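One chain of protein is taken out of this complex; the other chains stay put.
The chains carry the letters A, B and C, assigned in the order they are written, with residues numbered from 1 in each.
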Amino acid sequence: MKLTLASLITLVAGITVVADYFVAAPVINHAASTFTQWSVMLSAFSTALGGVNLLAVHKKRLSQRSANWGLSVILLASMVAWLVIGLSLGTESSVYKFIWDNVYSSLSSTLFALNAFFIASAAYRSFRVKGIDTLILLVTACAVMLGRTGLGEAYRMPEIADWLIRVPNTAGMRGITIGGALGAISVSARVILGLERGYAGERRSGGSYQ
Amino acid sequence: MISKKLANLDSRIVYAVVFLSILLPLWRPLGLSISVSDGTLKVHGLLNALSQDDTVIVSPSFTPSTEAEVYPQMEAVLRHLLSRNARIAFACLNVESQIYAEESMAALAPEFGYEYGVDYVILPFTPGMETAVAAISNNFLGTYPRDAYGTPLTEIEAVTGIRSVSDFALIVDFNTGNTAIYYIQYANPRGVRVVAGASGVTVPYLTPYLATGQLSGLIDGMRGAAEYESAIGYPGEALAAMDAQSLSHASILALIGLGNGASFLSKRGDARDAEQKKQSYGGELDE
Amino acid sequence: MSRDPGIWTAALLTLVAWSYLLKQNILFQAVEHLFVGISAAHAMTVAFTNLRDTCLRPALSGEWTVIVPILGGLLLYTRFVPKISHLSRIPLAFTMGTAAGVVMTGSLGPSFIQQVSGTMVPLNSPDNAILVLGTVTTIAYFLFGRKSRSGVMDCAAKVGRYVMMASFGAAYGNTVMMRMSLLIPRIRLVFGDWLGLLP
Partner (left out) sequence: MRQLIELCALFSMLLIAVIYGRDYSRTGTMPIRRLPALDSVDEAVGRTTEMGRPIHFTTGTGGMVADTFAAFAVLEYLAKKTAQYECALIVSNADPVVHPITENIVRAAYHAQGKPESFKPSNIRYHSDSMLAYVSGVWGIMEREKVAANIMMGYFFAESLLLSEGGVRTGAFQIAGTASTPQLPFLVAACDQTLIGEELFAAGAYLTEDPVRIGALMAQDTAKIASIGVILLGALAATVVSQI
């Protein structure tokens, strides 16, 4: 009983949103926009749920004195302190702002910037000519890199790089997008029709697992 | 043996090479020259053609994660706009837009004697991205009854005579997403030219519009910012960083070359490896 | 050397983050946990404010429809109560349904129809011809049936794979500059703003 209720809800919610695209009836348009709004609100509830989850996991680790429990102390302390500051002083307060700018934002940008190192090490490792595939990958990547800096100016590299981005890159990405869209349509149709119900923790009827 | 070691170089050496290739030119600039691309030249040309009575929409639609690339573009373009005495209206499509508008003008306004309200105005944040751009294009005054600080727009000298979006001379959008495309779709058909400054990731999606002329100019990433700085003859942060860019790219290219050379040599000495290479996996990267 | 406590904090944290490149270490792990803690708390603060503004206030001012998402949101928390934990599936089923609906219609228009129609360009230049053939062969690469991918289609799929590799290479090369652009300000922060070594 409880299983069918869940799949019925999925069906109704999904069909309404899809119908909104095809039909211009005010009732459906209104229902669809209400539904999407509701799911935004539900995700706000889930965000808090995620936090509760984190609290539970680390509290358990602490009480069991499992390996690295000291790290859990740091996490819990920073989380609780930050919640108290955020909820009592507000996100506009100077303490919140100082930590936000110098700790949070600073760490974010630095971690994000690690991509600069990783893009180099991944290129070093994988751009080795082993066949036609990797040869093409290597040649186009190097051509574009040359074109994007002051290095290849003399050999019209900037123009070649622009062309590579504009033509072959567009073609490849477009083909992938079209295929991906078909896959997306197909999987979401299955979700709406209740044929892809692994998410609800149910056993599907059709599947055959060995 | 050396070739084998080179072929399996520790990642940390790669990191160190990249790090130094950026640090050294920042410390001791090389002063490599760069050419100015067509897209940047077009933006520069359009701005040069502005007259004193023209009002321009500047839209800082980028986010902190790409600030490093796009903010220098905006700084250079604003410097040019201010030197042309153009009036500016900042449109804010992101939560952060207003901060960028305030920050940049705080730095530039004193130098050029610009005054808030008289020479420029910051319009309030309008959520909704695409719908926001559509609203601005369809009904400018209706969308913005007041500026970001609550003053009625009718009382602001910088936008006197502006009735609709077509009264603006130009829209300059600095973006990391689709906002320039929205301006192209909604504002451009109303007869106002759109130019964009974009992050390197977004540029491939914008170049098709440059080809069709719907986009009148395009500044591409940090290199674009450097080009603009050199075009207006005011070397700034981006131009100073170009040496680091060029050198870091060169170091990656050199590493790739080295890696290939080394693996070629070590493979040639190792017949068994060559045999393994032949076992190609049907559809996979030829490992 | 800087005297600004903000710059000191930022610079020291940057150094800790870079230390991860050398080796995973306890300092980095401590910072990692601090970071996760702060960001989780921030997300919760924002979520609380959001819920207050979009759910509670409207509910108190008589907008009864928001009772539904509020009830649904509360049902999510039944997962902590073993006996009634199955009730948490109801809001999940709803979110899944709306998300699937949005995905389906979103993929149909912009990602499928518009991309297909955007590829129907006149074959009057080499660029256009490459664009059309490149797109078509890439689509052929994604044929999964034993029957549908045979003969001509198989050849097309092989070409499509090369097109994709060219496209990946070009996109990779194009992003290097952006990634480097993000590192430059961090190096400026540590060696310039903090240590005062850069011009």
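The working rule: contacts are C-beta pairs under 8 Å (C-beta built on N, C-alpha and C of every residue); 3 or more make two chains touch, one makes a residue touch a chain.
Keep in mind the model is a prediction, meaning the values are calculated, not measured.
**Q** What chains on display are touched by the one that is not shown?
**A** Counted over the whole complex, the chain not pictured touches A, B, C.
**Q** In the complete assembly, which of A:S7, A:T47, A:N102 or A:T149 touches the absent chain?
**A** Per the contact definition at the top, the residue touching the missing chain is A:T47.
**Q** Per the definition of touch given earlier, which of C:L15, C:I67 or C:V121 contacts the omitted chain?
**A** Per the contact definition at the top, the residue touching the missing chain is C:V121.
**Q** At which residues does chain A meet the chain that is not included here?
**A** 21-22, 42-43, 46-47, 49-50, 53-54, 57, 60, 67-68, 107-108, 111-112, 114-115, 118-119, 121-123, 125-127, 137, 173, 176-180, 182-191, 195-196, 198-204, 206-209
**Q** May I ask you to list the residues on chain B that touch the chain which is not drawn?
**A** Given the touch definition above, chain B has residues 11, 65, 201, 281-285, 287 touching the missing chain.
**Q** If the hidden chain were put back, which residues of chain C would touch it?
**A** 20, 24, 29, 31-33, 35-36, 38-40, 42-43, 76, 79, 88-89, 92, 95-96, 99-100, 103, 107-108, 112-113, 116-117, 119-124, 128, 132, 135-136, 139-140, 142-149, 153, 164, 167-169, 171-172, 175
As a convention for this text, only the chains that are shown with their structure count from here on.
**Q** Just by CA atoms, which chain is the most central one?
**A** C
**Q** Can you give the whole-Å distance between the Cα centres of chain A and chain B?
**A** Each chain reduced to its C-alpha mean, chain A and chain B end up 24 Å apart.
**Q** Just how far, in Å, is the C-alpha centre of chain C from the one of chain A?
**A** Distance between chain centres: 3 Å.
**Q** What is the distance, in whole Å, between the centres of chain B and chain C, each centre taken as the mean of its C-alpha atoms?
**A** 20
**Q** Scan chain C for residues touching two or more other chains and write them down.
**A** Counting only residues that touch two or more other chains, chain C contributes 21, 161, 171, 174-177, 180, 182-183, 185.
**Q** Check each residue of chain B and list the ones that touch at least two other chains.
**A** Residues 15, 18-19, 22, 65, 200, 203-204, 221, 223, 245, 248-249, 252.
**Q** Quick one: in the complex, what on chain B touches chain A?
**A** 9, 11, 14-15, 17-19, 22, 32-35, 37, 64-65, 200, 203-204, 207-208, 211, 221, 223, 242, 245-246, 248-253, 255-256, 259-260, 263-264, 277, 280, 285-287
**Q** So in the complex, the part of chain C that touches chain A is made up of which residues?
**A** By the definition above, chain C touches chain A via 5-7, 9-10, 13-14, 17-18, 20-21, 29-51, 54-55, 65-66, 68-70, 72-74, 76-77, 80, 86-87, 89-105, 107-109, 111-112, 115-116, 118-119, 127, 130-139, 141-142, 160-177, 179-180, 182-183, 185-186, 189.
**Q** Enumerate the contact residues on chain B facing chain C in the complex.
**A** Going by the criterion above, the answer is residues 12, 15, 18-19, 22-23, 26-27, 29, 65-66, 68-69, 199-201, 203-204, 221-223, 241, 244-245, 248-249, 252, 283.
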